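Accompanying notes for the structure given below.
Excluded from the complex is one protein chain; the other protein chains are retained at their positions.
Showing chain A:
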Amino acid sequence: MGEFKVHRIRFFDYVPSGVRCMAYSDQTDRLAVARNDGSVEIYNFSANYYQEKIIPGDDRRSTESVCWAAAGERLFSAGLNGEIIEYDLNKLCVKYSLDAFGGPIWGIAANPSNTHLAVCCEDGSVKLFSITPEKIIFEKILDRQKDRILCLAWHPSGSQIVTGSVNVIKVFNVSSGHLLHTLKLDLRSVSGRKRKSIVWSVAVLSCGEIISADSTGKLQFWEIKNGTLLRTYNVASCDLLCLAVAKTEDSLLVGTAQGVIFQFQHLAIQAGKPEQQWICTKPFRYHTHDVRAVAHSSTALISGGVDGHIVSRPLMEKMQTKSYEAALRKITFPHRHLISCAQASRLLLFQFPEHLELWRLGQTNESGIDGDLLNVSQEEELLLQLKRKGSECIRCSTISHCGSWLSYATTSRLFLHRLHYDNNNISITRVPKVPQTGALQLLFSPDAKRLYVGSEGGRVHVLELSEGACQHRHTLEPPAVSSHPVHLLAASSDGSLLAVASANSQIDVFNVKELKYECSVPQYSSPPTAISIHPSINDLVIAHADQQVLEFSIAKKQYTDWSRKVLQYGLHRDWVERDTPITGIAFNPSRPDHILMHDNYMFCVLDKSLPLPDDKTALVNQKSLKQLSESARRSHAHAFKITRKFQPLLFMDLLDDGELVLVERPLTDILTRLPPPMKQKKFAT
């Protein structure tokens, strides 16, 4: 029925960069994650934890702290290069950077009223910046101290700032800028030698208690007025690296260097009595390595660390329904493709932050039945490794259908290369004078005569390609002025249509032959995660972050009958409750009824001719179908043909000769590339 030769590829050596810091915004329900490579990602928790935006990193900066301001609309970060950066969330780039002149910056925090930013610097200074609508302006510097300051926190009233350094915690008055208290940490020797106690994180409660997490594994509560130590909790034997307090101040979260996070809750000691105390309630172990960042949303504990995972652990007591919403989420892979495929010439382009790799797929002459491993007559081959220019990380890349053009973009520059193959040699020539437009998404037209460059504001630049040259031909403007950047691009195989989607679910279709706007898809509530245009009938298939799959007929400018049926009938519960979004859609030209889709954990062939499954039948039924006879299969088959054999799946495409390309990235392979975790004694080892 659907038989494929599958190129099962595991040589894509992608390693997610470790999470350095996180900031969660209650107002927008979005999480900003800064990674070690300097990139910043924004996850929309309301849209099924979808990774909406990625701002690529730059070797010249490293992020140490990130914070939201202006009701979650503006994002600031600070890092060891000493600059404060504001990101442009519409253009997905750095809006401006400002040197704080205090050496490396360890922490940044906005005051509760979002009027000021405070940064703490290596030179021991705490600097205040006032936030203006356009920029931030330096306002003052608090009393200069000697030692480096590693973390800071605002009092919820905004009147005091608490900082943490090595062995001391200091309290400053914001208005006067004076040092109020110096709280010295207990330096009693541990096993005979004195140890420095580094305060990695501080927080202040509205009742005036300071909470500090330090390198000796202690969580301590201090009184801000007199600077007395209230309570000490020996949480772990390793460093406590990060701390987050819930907005309601009844729960807090500590991340340790052993990969364990601890939740503390402010609970009544005795039922019915008003007296409350912080009690370590739950330890969670989702990470193998250091937990570098934690965040506390109103319903979930969020943590991230060196192993690159972002884990959201919903608090059961905060959930209204004990359903899918309450399930643990672990985000490991980006929700976009890092791979593109030249279907005609059997090439794969792998995108890494600092380089590109071009691989030629192997070949086989054999055929077999399901499950057979075919002998590879021609091995896979690494044709090219292309290093980026400059310090900026690669944002996006693409290869043309025929494999003769290759393009990639960093934040500031667009690169276009021409590839020549003769026999076994490959030569690459860079096309000079490429029109520099802010490139967020790249796509070659199927005939490789054009390069579509998705840009901010929903605009798409059409670049005309000729042998060795490139010219800007036209800019496709969205029908309505939009601030949202282009998120996805899809071209029809006849080269006449281009679909442009932005993260706010605005999907426009352009006729690129006539370079004019064709139509728009009715705006759906959830952001699109993958779009593709059917090669023969030009129907646009859209997968959304809420796992809805819609089919829009461009010719009729309406959803197709099948799509209406799906909407009416509803998708299978198991389908809707999948963890990861559909990140790839492809079509099988020999079977027009089939839609090929994948997410991280499954590959699915959606057969529109078959009935949709209801909740009573099993969604994943391939194993049972395999044992049935031909006729029985027909009666039991339903539209979703799912296999979970390949996972984690990062990419799927169909070559022109009908062979399927699946790129896996086993987690164990990633684990071997990570630094060794902190040694821990385990039982029975």
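As a convention for this text, a contact is a pair of C-beta atoms (placed from the backbone, for glycine too) under 8 Å apart; a residue touches a chain by one contact, two chains touch by 3 or more; residues count from 1.
In this text, contacts and distances are computed from a predicted model.
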Per UniProt record, missing subunit out of "RNA polymerase II holoenzyme cyclin-like subunit", "Nucleolar protein 11", "Exosome complex component RRP45" or "Ubiquitin-related modifier 1" is "Nucleolar protein 11"
Any idea which of A:R413, A:R473, A:K565 or A:R633 touches the chain not displayed? A:R633
Sort through A:A271, A:M316, A:I369 or A:A480 and give me the one touching the missing partner chain. A:I369
Which chain A residues would touch the chain omitted from the figure, given the whole complex? 1-11, 362, 364, 367-374, 376, 379-380, 605, 622, 625-626, 633, 637, 641, 643, 645, 659-660
